[in-house]
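All protein chains but one are shown in place.
Here the chain labels run A and B in written order, and each chain numbers its own residues starting at 1.
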Amino acid sequence: MEKYSFEETNILKLSRKLAMETENLQVFYGANHAMFDASLQFPKNRITALIGASGSGKSTYLRCLNRMNDRISTVKGKIIYQDTDINQKSINVYEVRKHISMVFQRPNPFAKSIRENITFALKEHGIKDKEILAERVESSLRSAALWDEVKDDLDKSALALSGGQAQRLCIARSVAMQPDVLLLDEPASALDPISTAKIEETLQNLREKYTIIIVTHNMQQASRIADYTAFFHMGHVLEYDKTNNIFTNPKIKATEDYISGNFG
Amino acid sequence: MINAKQSDKVATGVIYSFVGIVILILVAILGYILVVGIPHISFNFLTQPAQSFKAGGGIRDQLFNSLYLLVLTLIISFPFALGSGIYLAEYAKQNWITSTIRTAIEVLSSLPSVVVGLFGYLLFVIKFNLGFSILAGAIALTFFNLPLLTRNIEESLASVSDLQRDAGLSLGLSNWRTITRIILPAALPGIITGIILSAGRVFGEAAALIYTAGQSAPTVDYANFNPMASDSFLNPMRPAETLAVHIWKVNTEGVTPDALSISAGASAVLIIVILLFNILARWAGKRIYRRMTATR
Partner (left out) sequence: MDDIKTNLTKMTQPGQTESIKDSLTRPTKATHQDMMGKAISYLCIGMVSLLVLSILYFIATKGVATFTTNHASLLDFLTKKNWNPGMLDSHGHPQIGALPMIVTSFSVTVLAALVAAPFAIAVAVFMTEIAPQKGSKILQPVIELLVGIPSVVYGFIGLTIVVPVIRKFAGGTGFGILAGTIVLFVMILPTVASLCVDSIKAVPLYYRSASLALGATRWQTIYKVVLRAATPGIITAVIFGMARAFGEALAVQMVIGNAVIMPKGLISPASTLTSQLTTEIGNTTMGTLPNNALWSLALVLLLMSLVFNIVVRLIGKRGRIK
């Protein structure tokens, strides 16, 4: 692989309303420096894609945004949400995660019924009203385009769902929390093309209400659904721009090489 | 000089005969206990009190004591094992404190049960003045049971995929709720299997009990449900000889005329109960797993 300069970057600064942003985010796994000075701004109610080769740090970065990486790494720098730096000790991470929810690469439904998968966390957060719960189940499953497939089987085990259905259930589970920001870590990478298309359709439905940040290694997917795209390379963000610019007119050599399939 | 082919044949033959001998020993042991013991198991044998100096005694009290002691032991040891298992699987950081704790648990699991029993004797029977009692016995068995149960729970928890932890945490659940409401239920089949298998070991243990629960089985009233009453069968402060201790005692003291048939019968009962625990463990583990994963 060619050596690319980490000095030469093209990072878009936005003037519109932001959902969240990071300033000089650094991640260390023990002594291993995995993420360098990532500063990105995420516009509200838009889809932002994070692309890059495996090991470029895009998933690590995403997991920092709702403090899911705390358990396994040290994270330095600022993560600003609601004018607050949420990367501080005094922050209640559980509250953060109520507003910034995450869907993972492999579907991970709970070993409970489909309905309970959605209501479980809601009940934990104090929503007891049966009508509200039923409404949330239906609306979240609808927005994940799963309602028609499972509406008669809500009390069946979620583990009986196919991979694509399970992943949409996981999205519905997050959506039911009514978060501000939805983080998705390669949500379609383990799925077949039809399921992938359904997930993308789901995301298109959700963009109206949520800020979505999605990690993907599938460049077609990024170009299809994302408004903005950031390119990660070896722990550095080299380019961040509107998706259109990234794919038609990249300013950085590494980005150009990556999107034209020269590495990764 | 024999060549490679010949030595291959010879070695294979040796291995087969060794395995044959082992199987023979196993079959002989089980066969002996069951063939000699089962004829002695009768309704009377299971429901009559033991006799010290004449033949025809039963094992009613010993059998009950064993079961009662087992239940008490599990009630005491499970919460501690659960808490410790959760610590080791979920909270323990990789540092010297954790490795010291792990070493301590390993040491505890490798201590001879007679030493554990003597410690229980020293601390509870002598220092705390509990006397020979079911409670002292249950605590001694807890010491004996804790390390294995803890390790079993830790392993069961650790075998649950991290994806499930991610799922709980990403929905804003606290670590603790994620562990207790998501990880623990998913680890349940393994934990139940482990509990039942440890029950088998506790049921057959004798060395830790002879100086804690004692070697006598006073007559108790099975109709008295007041655990505070001194003659109640539920009174945890009374001495209680268990089945395993009984086998040891009638054989070493040699004053019971039909010691041989009593021990054979009691051994058969012990083995059958442990066999049942084994089967139950497999069945329960599989069943719970199926109930959790398949459709209801």
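By our rule, a contact is a pair of C-beta atoms (placed from the backbone, for glycine too) under 8 Å apart; a residue touches a chain by one contact, two chains touch by 3 or more.
Treat the numbers as computed from the prediction; the structure is a model and nothing was measured.
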Contact partner of the left-out chain, one of B:Leu46, B:Ile75, B:Val114 or B:Met228: B:Val114
For the chain not shown, which residue from B:Ile191, B:Ala206 or B:Ala240 touches it across the whole complex? B:Ala206
Interface residues of subunit B toward the undisplayed chain are 4-5, 7-8, 11-12, 14-16, 18-19, 21-23, 25-26, 29-30, 32-33, 79-84, 86-88, 90-91, 100-101, 103-108, 110-116, 118-119, 121-123, 126, 143, 146-147, 150, 172-177, 179-180, 197, 200-201, 203-207, 210-211, 244-245, 247-248, 251-252, 260, 263-264, 267, 270-271, 274-275, 277-278
Subunit A residues that touch the omitted chain in the full complex: 16-17, 44-46, 81-84, 86, 90-92, 94-96, 99, 126, 180, 208-210, 227, 242-244
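Everything that follows uses one rule, which is that only the chains that are shown with their structure count from here on.
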Please work out the Cα centroid separation of subunit A and subunit B, and write it as a whole number of Å. 48
For the subunit A and subunit B complex, residues of the former touching the latter: 66, 68, 94-98, 101-104, 106, 108-111, 113, 120-121, 124-125, 155-157, 159-160, 170, 173-174, 177
Under the touch definition given earlier, write down the residues of subunit B that touch subunit A in their complex. 161, 163-164, 166-174, 177, 181-182, 185-186, 292-296
